[in-house]
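As you look at this complex, bear in mind that one protein chain is not there, while each of the others sits in place.
Labels A, B and C are assigned to the chains in the order they are written; within every chain, residues are numbered from 1.
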Amino acid sequence: MGAPHVIVIGAGSTGAAIAHDLALRGPRVTVVERGGVASGTTGHNQAQLHSGARYAVNDPESARECIEENMLLRKIMPEGLELNDGLFVALTEEHLAYRPAFLEACARCGIPAREIPAARALELEPRLNPRLLAAIQIPDGVFDPYRFCLSFLATAHQNGARILTFTEVIGIDVSRRVVRVRDRRSGQTGALEADLIVNAAGPWAGKVAALAGGRVEVEPSAGAMVTVGARMCHRVINLLAPPGDGDIIVPQRQTSILGTTSWTVADLDHITIPPHHLEQIFAVAGQLIPDVHRAPVRGVMAAARPLLVVPGSGGRATTRGFACYDHARDGADGLVSMVGGKTTTARGMAEKLSDMVCAKLGVNVECRTRTERLLSYRAGMGA
Amino acid sequence: MNLTFTLRIRRPQGWADFTVTVPDDAYVLDALEAAERHDPTLLFRHACHHASCGSCGLRVNGRERLGCVTRVAEVASRGRVLKLEPLRNLPRLGDLLVDHQPLFSRIDAVDLPPIRAAASEAVAGPQPTRFENCIECGLCVSACPVAGSDSSYWGPAALAAAARVAAEPRGRDVASVLKLVDDEHGLWRCHGVFECTEVCPADVDPAGLIMGLRQRLLEGERQ
Amino acid sequence: MKRWFDLRRRSAGLWAFRLHRLSGIGLVLYLYLHLAVLNQLRGGPGRWDAFVALARSPLFLALDVILLGGVLIHGLNGLRLTLLGFGRGLRWQKQLFWVALTLSVVLMGWGAVAMFRR
Partner (left out) sequence: MEQMEQIKMGSGRWGWLLQAVSGILLVVLVGLHWVAQHFLAAGGLRTYADVAAYLRQPVIFGLETAFLIVVTTHALLGVRAILLDLGLGPRADHVLRWALALVGAATVGYGLDLTLAVIR
């Protein structure tokens, strides 16, 4: 019996990282993606390489995952990141009050956070609000989500993975481990046989799981972002306050991305941004860097963002964390789903899921993605 | 306030019309996604939606643009028909979908570092870096008449990348990169049409970089 | 070839390229036509002078004016391309073309008047 065959559904950051991890451990991998690479959640994200500081106080587990992955990504894709650190800035007494808990939580989560004089922060980032009271430097960074995925997929491809973009999953016979697909370019349909099926379809994970009779509890929420046509800062600028709407400005090439907000969405494929969200983004971002009001708006976008429903919370509580589901549990053995999480932690998420997949397939090979250098995103993946 | 108009999309078997209704501040990409809801077989590429990934290039009424940052209101002609065609000079995979790999491979061949110095003027603290201006979207390659007829031509994007390596090597071997492009199918095939510079959404000015590199080769290292 | 004439929404640079190539091809054809016509010199004064009389007809002069226009636009745009090729005038590449075009038309007009008046 040759190497086991794993089909990965979804070529976002999760699917790409899983393909890379499994391709290094022996199984044959086929990635099936309805659209282009990163045409789902990953493509639209705010491109922030999280240091985890934002979640240190209220979601320490996510915070630890972020800082660990942040440091690993710097080793495996050094040229794929803008590494200028980030700043948490305080503008009001209320923000200052949040500082002690913030610094202490960062320390607990192993996130290097260093306070710098307000004057120094204004020197480093001249467009910051002059009324700045305090600033804390943390190892945030910036990546390009599309190229992040291309790097993982190009490396997976070189290690034997097949990447089928514009190929839609139209049916799953999980007992016989068969995935029926339609090549959207030729219109032809076909069946792919596998030993295991991985569902990394992000916001559509619920739909894909249902095809196999499994259930994934995902709250299809969305986030709005605005891009202005000027690079306002070299570092990621965060508001020193509990996570709220529009409190991050991320530089990206010659533009800046202001965001984000969140609301629950009925139809993932047709998201309209509630008007007040954009005002909210400009209101908060405008406090951080007043100039955003004068910069030309370059793009307004809404990203479907799957927030994991905490099991048993009846859909009320969600977490930024991620979860692996083995659907053997709900009558769909052969399907494994990975949901939630962030692009920053894609490698770590993939490691956990690949461990589960390898265990199920009896492949005992250690994960190598912590040290394996990724290929350039330009290397190509034959798709 | 909404806009209702016709998207006339070039498909392999000919033109197909879609009547779509989108908010008046919608982008061409939003209109395409509206059309895709009517006909899921419609093929086009998109990812970031804010002109930094470079995947959604296409021709709108004959001119190369990025779908994600081109507002419908600005380009919909009076007759409310928006003609969408795929980029030229890149292998067509279907409808508005092209394969960017030939472009990626050429830029990879000249080994352009993805990262550059962020600020040209002096800044406090460590020198910040950022991604290159060029988002490798292929608009320039589509607009270039030479790239259209000579497939062995390096093309504006790759030649601009070579010029960028020469300007900011970041450890790359500049001499070997210049040797690659300093020939008839590289720097010296460009006819100074400047259409690449006209359509570039990221102010890379490929034609200017090509001519600048010609000057450097002709006049030697004076800067 | 059809694509070469797709000028929708295109700018000065592409017009310059089209005109440069068109005039270039025209001039090459004229060069060989001209050399062929000169062959009549071998026929001695009789043949040649008869041809010269014919060549003074308004039709020939009109063609010469077009030839003059072709030479002017090709030459002046050629200077523009050489300047650009040395990295000079990049910011004004469009304006340089309009100058070349206007100059060509003006000189062509002046040439035409000069030729027809004689």
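Keep this in mind: a residue touches a chain if its C-beta (ideal position, glycine included) is under 8 Å from a C-beta of that chain, and two chains touch if they have at least 3 such contacts.
Given the structure is predicted, the values throughout are model-derived calculations rather than measurements.
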item: Shown chains that the omitted chain touches within the full complex; value: B, C
item: Hidden partner chain, touching residue among C:I25, C:V99 or C:V113; value: C:I25
item: In chain B, positions touching the absent partner; value: 146, 149-153, 182-184, 186-189, 191, 214, 217-218
item: Where the missing chain touches chain C, by residue; value: 21, 24-25, 27-28, 31-32, 35, 38-39, 41-42, 44-45, 48-49, 52, 55-56, 68, 71, 75, 78-79, 81-82, 85, 114-115, 118
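Keep in mind that, in the parts below, only the chains that are shown with their structure count from here on.
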item: Arrangement of touching chains [line / ring / star / complete / other]; value: line
item: Chain whose averaged C-alpha position falls nearest the assembly-wide average; value: B
item: Interchain centroid distance [CA atoms averaged], chain A/chain C, Å; value: 60
item: Averaged-CA centre spacing for the pair chain B and chain A, given as whole angstrom; value: 26
item: Chain B and chain C: spacing of chain centres that average the CA atoms, whole Å; value: 35
item: Chain C-facing residues of chain B, complex; value: 61-63, 88, 145, 148, 191-195, 197-198, 207-208, 211-212, 214-216, 218-219
item: Residue numbers on chain A that touch chain B, as the complex places them; value: 35-39, 42-44, 47, 79-84, 120, 123-124, 142, 144-147, 166, 168, 184-185, 187, 225, 227, 231, 234-235, 251-255, 257, 269-270, 272, 298-301, 303, 376-380
item: Residue ranges of chain B in contact with chain A within the complex; value: 23, 25, 27, 33, 37, 40-41, 43, 45-55, 68-69, 93-94, 97, 101, 104-105, 107-108, 113-115, 118-119, 123-126, 128-133, 135-136, 202-203
